[in-house]
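Pasting a structure below so you can have a look.
We show some of the complex, not the whole, and keep each chain where it was.
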Amino acid sequence: MSEYNVRLDAFEGPLDLLLHLINRYEIDIYDIPVKAITEQYMDYIHTMQELQLDIASEYLVMAATLLVIKSKTLLPKREEEDYDQQLEMEVEEDPRDELVRRLIEYRKFKEASTYLKEREIKRSLTLTKQPSNLDHIEKHQEPVNPVSNITVYDLIDAFQRISTKKRKPKPTQTKIDRQEIPIETRMTEIVSELRFNKGYQTFQTLFPYPNKEHLVVTFLAILELMKTKQISCVQTTNFNDITIQLTKEDAG
Amino acid sequence: MTTRAEQRAVIEGLLYVVGDEGLEAKQIADVLQIDPIEVEELMQEMKDVYTKRDRGIEIVEIAGGYQFTTKAAHISYYERFLESPTTSSLSQAALETLAIIAYKQPITRTEIEEIRGVKTEKPLQTLSAKLLIKEVGRAEGTGRAILYGTTKDFLEYFGLKSTAELPVLPEKHEEEGDESEADLFFENFESILDPADNKGDEQ
């Protein structure tokens, strides 16, 4: 059921879950009632187990941590005679300190992520354009190095950006795309590619580009080539790679 | 001699041409052969002009440069025109990871995981693939773990001038009022499981 999934996905980890419990029960984060919160936390884990959901190991590690803290707080403080000394020195560490520090640290960034989320939404409401091509404008003096202030890493960035950059706004109206690839062209390409590879090629390699149009055209080209019996497709077993091969008369 | 009106015109043309690549004050100063201080003044004048009702673009400062963007108020018009919705968004895991990197850079994956309390490999991959973070060096010591930092694209993505523009992290804060939607789901769910338990929850 979807509620279960929502519940699972609702937390980014054990710290997130603990913060939730702290909010829910209006607990002072600097004075966490370890016994109560451990019970709540374990309840949550048990519910998840009953629902037979996978519990990430981090949740179990935190459960163990809570139990350790709980047992430490339950231990008798010290021998009577040491007590006065203890008060004077005040060195005894609260077993909860480390957890509190982590929770507060995590909470800071959880809040920062909310800020980023707001900025992300705000930014998505404004549009920009890609830089215009100014290559037609002549420069008076060409620099000696045509790629001054560019490194190979800029090349990588540029390459990655091609696939990650925001989708370009496009008219929703039908408009003939200028670089439409004719199916015939792609059919010829496929046949020559197969010839070049001794008549065989896996299905995958015929789709080298993550480009929608290219995918569709290639797929249609393959269907057309099968229909005209220029190629055939072979799959030895289920889920195996499909091999595209030229039919005998075309292979020559 | 160029008049002030002409200078503004040249800046407008330049901002149009560079688009989302942005334009640094220094570049404007170079082109107009004026003092960077004068650039600031001109930009302020221009920003005011673009706020007018019949203008559809405005000047924003992002990643250390000026650039034109359309106005947020007009997004509903542009959505009619766009092929796909503009709402691409990062997951909560990615946002948390990014927040940690933005404030703590340079930082290793292990350090991030210590703060988040969960594995963070996938969010890091997503953020790298989106060019929002990058390797900025290697940590000292054994293993020489990768150190991550934010990129110019990060500033661009969130419309930030620089990482210094990020708000100061709160140290303390009040205990209520930050229930997320996820929490609401959880509470609804719990009230289904155990209605009696939900009593004390009212604020």
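Per-chain residue numbering starts at 1, and chain names A and B are given in the order in which the chains are listed.
As a convention for this text, contacts are C-beta pairs under 8 Å (C-beta built on N, C-alpha and C of every residue); 3 or more make two chains touch, one makes a residue touch a chain.
Values in this document were obtained by computation on a predicted structure and should not be read as measured data.
A.B. asks: What is the full stoichiometry, given one copy per chain type is shown?
C.D. replies: Expressed as a formula in the displayed labels, the copy numbers read A x1, B x2.
The working rule: only the chains that are shown with their structure count from here on.
A.B. asks: Distance-wise, how many Å sit between the C-alpha centres of chain A and chain B, to the nearest whole number?
C.D. replies: Centre separation, chain A to chain B: 18 Å.
A.B. asks: Could you pull out which chain A residues touch chain B in their complex?
C.D. replies: Against chain B, the touching part of chain A is residues 3, 6-7, 9-16, 20, 22-24, 26-29, 47, 56, 58, 62, 102, 104-113, 115-117, 119-132, 134, 157, 160-161, 164, 166-172.
A.B. asks: Which chain B residues qualify as touching chain A in the complex?
C.D. replies: 16-21, 60, 67-72, 75, 78, 80-84, 86-90, 92-93, 95-96, 98-100, 102-103, 114-119, 129-131, 157-160, 166-167, 169-171, 173, 175-176, 178-179, 182-183, 185-189, 192-193, 201
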